[in-house]
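All protein chains but one are shown in place.
On to chain A.
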Amino acid sequence: MYKKDEFVLFTWNSKLSASRKQQGCITVAGKTLYDKLWEAHLVDQRDDGSALLYIDRHLIHEVTSPQAFEGLRLAGRKPWRIGANLATADHNVPTTLLERQAGIEGIRDEVSRLQVKTLDDNCSSTGIMEFGLGDERQGIVHVMGPEQGATLPGMTIVCGDSHTSTHGAFGALAMGIGTSEVEHVLATQCLIQQKMKNMLVRVDGELGPGVTAKDVVLHIIGVIGTAGGTGHAIEFGGTAIHSLSVEGRMTICNMAIEAGARAGMVSVDDTTIDYFHGRPFAPRGEHWDLAVQAWRDLVSDDDAVFDRVVEIDAAAIEPQVSWGTSPEMVAGIRGRVPMLADMPSETQRQGLQRALQYMGLKEGQALTDIRLDRVFIGSCTNSRIEDLRAAASVVKGRKVSGSLKEALVVPGSGLVKKQAEQEGLDKVFTEAGFQWREPGCSMCLAMNADKLGQGEHCASTSNRNFEGRQGFGGRTHLVSPAMAAAAAIEGHFVDIREWGN
């Protein structure tokens, strides 16, 4: 039924581009997962093309919410449905035990302290539930939500943070919003939206050993580019995606925004349903049965129509390392930094040159030759328990390279931290020379004290390698937890598939 029209897209890793296909599409009835989620939440379709979409869950954090709360107050408004909101502080919190022990008052940076305090005050005055500092449920908003079952399949989920796409991993429509929209959702429980287009990224086949969800999504971004999903909701499908745990699917959907898509999603299967069973906010008893019945329908129909389809061969995906200043500047671990002469256009040549200069790399340099100064294992992309287990299994019984200045492990939530400690993972990390920190965004955006110095290279399990993202002049390389862990031991990148055997 598909009209195939192979098109040529520039990719940074030309060797891998052969595995990419793009297909145009034709008209058949049938609904995509996104169509279904959209229709189930449509409150009003207006004549001017905009629609009012109902929001089931609004997650709130300290950085993008203060003005929204103030706006509500100035207008004399109250939250529409208090129970639909859930807050936690994550972006701006310190991660050392010393600073965290005294709670909000212990935050040394005055401006940060006020921001965290303001969230606390706003939540108490409106009655919104907050997992504050010191609460074991506190953590990165996108780790905390699913962990609590506060974000569920079939929900519309928004947060003043672009990585809200994470929650699409379990068949939800989840999107980042701006501060005005935060206020709009608080006040009306709705969002004014225009429907996006449908895109399917299908990854079929078996992933090779040592290849993780992070490698899959970095590879996808390398193939479709950082604007590849612009204007679309991306559904990630195929056997390789469904073979992943819900945590792995979250890693993939988390980075949908890095492919330009405001929303990413994976359809519901048994793995999804099992994941939510028994979580604190998940439905129970009769409600659980009803919910499961409804969730079973959260899949795209067989004859659903996508505006774009991209097919990826899982077996061709290698462990990935980003070498540049955009997530699409990524390659397999055995790859090299591209050559200037190979760039198809002058704009791209200039882009490469700028990236090389910022990153302090040479064209054609092998990725395994990149020397590292710091390693960061954390962020909403890779700070869940399975990420920490993967990293710990690599470092167990080994030592962090003496050439590193710092190696950090920052669990995504207090509960992840507790679980890891019960499993003895903290010991594995600290004995190897890693620091074991308190939960938060930490070095992912360097709003707190966890930062790269100028010119320092970091193997990071986070999601953005933009200039200055992890600190002024800092150089980020995006990798999986296992790749970051192995790089910490060696002081440079290694191919996890061959290493340590």
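Following the convention adopted for this analysis, a contact is a pair of C-beta atoms (placed from the backbone, for glycine too) under 8 Å apart; a residue touches a chain by one contact, two chains touch by 3 or more; residues count from 1.
The definition used in the following text is that contacts and distances are computed from a predicted model.
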**OP:** From the list "Spermidine/putrescine transport system permease protein PotB", "succinate dehydrogenase", "Cytochrome c oxidase assembly protein CtaG" or "3-isopropylmalate dehydratase small subunit", give the UniProt name belonging to the chain omitted from this structure.
**Re:** "3-isopropylmalate dehydratase small subunit"
**OP:** Check the options A:43, A:227 or A:339 and report the residue that touches the missing chain.
**Re:** A:43
**OP:** Out of A:30, A:83 or A:344, point to the residue that touches the absent chain in the complete complex.
**Re:** A:83
Original post:
Taking the full complex into account, what residues of chain A touch the chain not shown?
Top reply: 43-44, 48, 50, 52, 54, 56, 66-67, 70-71, 74-75, 77, 80-81, 83-84, 111, 114-115, 118, 152, 154-155, 178-180, 183-184, 187-190, 192, 281, 283, 287-288, 290-291, 294
